[in-house]
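Sharing a structure with you now.
Every protein chain except one is present and positioned as in the full complex.
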Amino acid sequence: MGRRLVLTTFGESHGKCVGAVLDGCPAGLKLEEGDIQGMLDQRRPGQSAISTQRAEGDKVEILSGVFRGSTTGAPIAMIIWNRDQRSTDYEELKTKLRPGHSDYPAMIKYKGHNDYRGGGRFSGRLTATLVMGGAIARKLTHSYVSQIGKVAMGKRFTEKMIPDIYGNDVRCPDPEAAALMRAAILGARRDMDSLGGMIESVTTGLPVGLGEPVFGSLESDISSGVFSIPSVKGVEFGSGFAGSESTGSQNNDTRTNNAGGILGGISIGMPLTLRVAFKPASSIPREQPTVDIKSGKDAVLSVKGRHDPCVVPRAPPVVDSVVALVLADHALLGGFIGPVL
Amino acid sequence: MGRRLVLTTFGESHGKCVGAVLDGCPAGLKLEEGDIQGMLDQRRPGQSAISTQRAEGDKVEILSGVFRGSTTGAPIAMIIWNRDQRSTDYEELKTKLRPGHSDYPAMIKYKGHNDYRGGGRFSGRLTATLVMGGAIARKLTHSYVSQIGKVAMGKRFTEKMIPDIYGNDVRCPDPEAAALMRAAILGARRDMDSLGGMIESVTTGLPVGLGEPVFGSLESDISSGVFSIPSVKGVEFGSGFAGSESTGSQNNDTRTNNAGGILGGISIGMPLTLRVAFKPASSIPREQPTVDIKSGKDAVLSVKGRHDPCVVPRAPPVVDSVVALVLADHALLGGFIGPVL
Amino acid sequence: MGRRLVLTTFGESHGKCVGAVLDGCPAGLKLEEGDIQGMLDQRRPGQSAISTQRAEGDKVEILSGVFRGSTTGAPIAMIIWNRDQRSTDYEELKTKLRPGHSDYPAMIKYKGHNDYRGGGRFSGRLTATLVMGGAIARKLTHSYVSQIGKVAMGKRFTEKMIPDIYGNDVRCPDPEAAALMRAAILGARRDMDSLGGMIESVTTGLPVGLGEPVFGSLESDISSGVFSIPSVKGVEFGSGFAGSESTGSQNNDTRTNNAGGILGGISIGMPLTLRVAFKPASSIPREQPTVDIKSGKDAVLSVKGRHDPCVVPRAPPVVDSVVALVLADHALLGGFIGPVL
Partner (left out) sequence: MGRRLVLTTFGESHGKCVGAVLDGCPAGLKLEEGDIQGMLDQRRPGQSAISTQRAEGDKVEILSGVFRGSTTGAPIAMIIWNRDQRSTDYEELKTKLRPGHSDYPAMIKYKGHNDYRGGGRFSGRLTATLVMGGAIARKLTHSYVSQIGKVAMGKRFTEKMIPDIYGNDVRCPDPEAAALMRAAILGARRDMDSLGGMIESVTTGLPVGLGEPVFGSLESDISSGVFSIPSVKGVEFGSGFAGSESTGSQNNDTRTNNAGGILGGISIGMPLTLRVAFKPASSIPREQPTVDIKSGKDAVLSVKGRHDPCVVPRAPPVVDSVVALVLADHALLGGFIGPVL
């Protein structure tokens, strides 16, 4: 991921570790493990009643590219050692493929050699590596939960609400909506089911001129990054899908920022806004019909392991990181390092 | 665009030509100018009452990479010479920036050196180069108009409707909806305004295993390509935004293909489905407030030139091409050339 | 070729044209066809008794990316239409493969679909596309012929000799050596044979800090570009092969620039020097043993067509261009646009 600032990730949910290498970062930026840890803590599970009971710990270690508190210009390798795995939870999945999960295409693609435990490389745990990569970039992006299942935020987001995003475990800056969302998630847990939702993301303070026309448009690169997050099935910028129902004379109105801060693929100096749709997690304890690939017969599967009934509250720092990385990459390409990195 | 099959495009709306170079295409595929011309004719303007009156002609010429009717393995360069331009229509735009258009960020980014006539590199005319690139790939993808403004298709799309897509100038396989859409477009033209809309795209016959987890997911690469099309502001796969309101037990249902044929970023052998939201074109004849950058004063602009009141009916072959190119690229990467290319 | 400044080339020796697209060039640089033409004229055949009698003409046309004499920031497409081809000269090569030429691996790789006329994509004619690409970069690089066959330059090159490089048709700034080289080439022509030789290249005025350690070293990128020139079989920087016979205390001497201006893959502010070995051209009129792939029998081949007995005198602008492009790419990556582009 990235042209000038290239992020490579590795690791599996139930392997030794997950990690990231960020290459192309300029020398002389301040970076400490604590900076990355702070962002990782915002996404880690085991934080509250609405998320998985796994206590991942997730202590990041910087392996290279930082010397005496500053980036050196060399590749920055970062790692989190895996702990508290219960791989035995996954032995049933060796032959029973989880519906709605990557188990089936992965088995075919990798001819049965993939690490199936916990989804392996496909696990949501890998989103920690995106957060490691994004931690280096300036904090211009603020993402929050705007909808869980059918419960949407009631208020329009304003910059004043930024401090409230992490004020509750749903990561929704509207406290009343957050309470309803929380109730919905607990309901899904009781039902042994899961819920999806929506993340909205706002980036302010961007210069005019980030992005390239056609193949390097900001929308192309951000959407490409955002669809690297497991469970994402839709992305829109500015007025997005709703805007396609309006007329040109309505939608051109620049004060309402229907363009989401991007015209012709390039930043226009207004806030960059996007919305990201997450499907409900496919790993649910409720019994579902599946196929046992060993016997070839129909089977029933209840996915064990300690899964989130809703992954969306953990996603804001991940979306933050992806957007920040793409913007930092374009800032380096376009010579705008100051304001972005 | 592309990892193994790399598309480079060039040209401007009011320059000498628009063109494309496709590198990485295997040797021995049949390719003639007529094949590409057929796809280009589906997107070209001047076809009916609902589109621009420019008669672009758009005759493609293959410059290299094809010898005696077959691809040679060398880069395939293709070109369309521009004709029937009226650059004088654009002199006003030298100082008056079109609202909702790339004029402003392009002027800043390129320090005033960009070719502003007709949007230059940002013009919708460049979508012809995407079509040139996609023509080499197999015709597994079928895109159609599913909504214009607020008028949506009434029927659910089935494969039987494929032959009807190009049965009307709206490119909607539901003839009754097409008539209403057509009326809406003519209404927008009368109002000197424009309309947006939605394209849906279905690809059948794909093998299991196309795509890569994380950064090379099919969703990442297709969305990146689709957001390279001017006016696109949203993309969703399968149940997309609507699916984020459902529960895991509902959304996991594989018969309904809520996954849009993709799990973990990889094809699962079911139809690959996506929806693309187009904003209404920003170039409208109606008077709009703008700024004259020469005088620095507020101004009023009526965009001249012969523009489409709705670009969406011209977009199906463009979406087809982008999806086909991404799939062909992944087929080459994964060794699935037979079924896709 | 290139990370930030990407050159794509296309065309065949006996197809319609040869061309190049240069993407990533900053806006606002002065560029006219005459600038490129001047460099092309330095490599074009038909100039003197020692080169091929083909009168290629080679008029370059800029198709895009330049508006009113300046680059726009959009991809710059450039083309030369082919003329004066005699494709009939090549019909024998359909079945008789030229020894020492790419005919055999190309036939296998492309399963017989490659354009075999004149080498197609493998032709030395494609070096014109490298020159088109390099013309945009600043003229800091000066390449010259230092050896033809066994005749080497007698003097040590100094900057004062730069104006003499194009003072003779051998492109050797030592006039006495040039006369001997010329005689050697004419001798090879009489013998229906060909000669190889050596190009030396010096770049002055570079800032300190161009290049990246390890995979993006200046040596890596320049050698990769130089080996894209047909017939190149060796590259060395600074003291190169000879330096490997010295000791550290000798070779460390910075005044003698044994490092060729590069340490750790990065420019050090001293002249960047390299030497490039060209094999003798494989297409010779003299009869050579070969195989007729149709009959499977041994055969004798005298390569027709009007070939250079020595391509080395045409190579200096090509080496100039490759070095200039790599340096311009690294200048854009490292933020050194001023001195290099």
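Lettered A, B and C in written order, each chain numbered from 1.
The rule we apply is simple: a residue touches a chain if its C-beta (ideal position, glycine included) is under 8 Å from a C-beta of that chain, and two chains touch if they have at least 3 such contacts.
Remember, predicted model here, so these are calculated numbers, not experimental data.
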Taking the full complex into account, find the residue in A:70, A:95 or A:257 that is in contact with the omitted chain. A:70
If I consider the whole complex, including the chain that's not displayed, which of C:15, C:134, C:173 or C:280 touches that chain? C:280
Residue among C:137, C:188, C:202 or C:328 touching the omitted chain: C:188
Given C:141, C:168, C:258 or C:321, the correct residue touching the omitted chain is C:258
Touching the missing chain, which residues of subunit A? 6, 8-12, 15-19, 21, 23, 27-28, 63-65, 67, 70-77, 79, 109-111, 113-115, 120-121
Where the missing chain touches subunit C, by residue: 1, 7, 9, 99-102, 104-106, 108-109, 119, 121-122, 126, 147, 149-150, 188, 191, 193-198, 208-209, 211, 213-215, 217, 219-221, 223-225, 227-228, 230, 232-241, 243-254, 258-260, 263-268, 277-284, 286, 288, 334
Can you list where subunit B touches the absent chain? 3-4, 74, 213, 333, 335
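The rule is simple: only the chains that are shown with their structure count from here on.
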When subunit A is superposed on subunit C by its C-alpha atoms, the rotation angle in degrees, nearest 5: 180
So, comparing C-alpha centroids, which chain is the farthest one from subunit B? C
How big is the gap, in whole Å, between where the Cα atoms of subunit B centre and where those of subunit C centre? 39
Subunit A-subunit B separation of Cα centroids, rounded to whole Å: 27
Among the residues of subunit A, which ones contact at least 2 other chains? 213
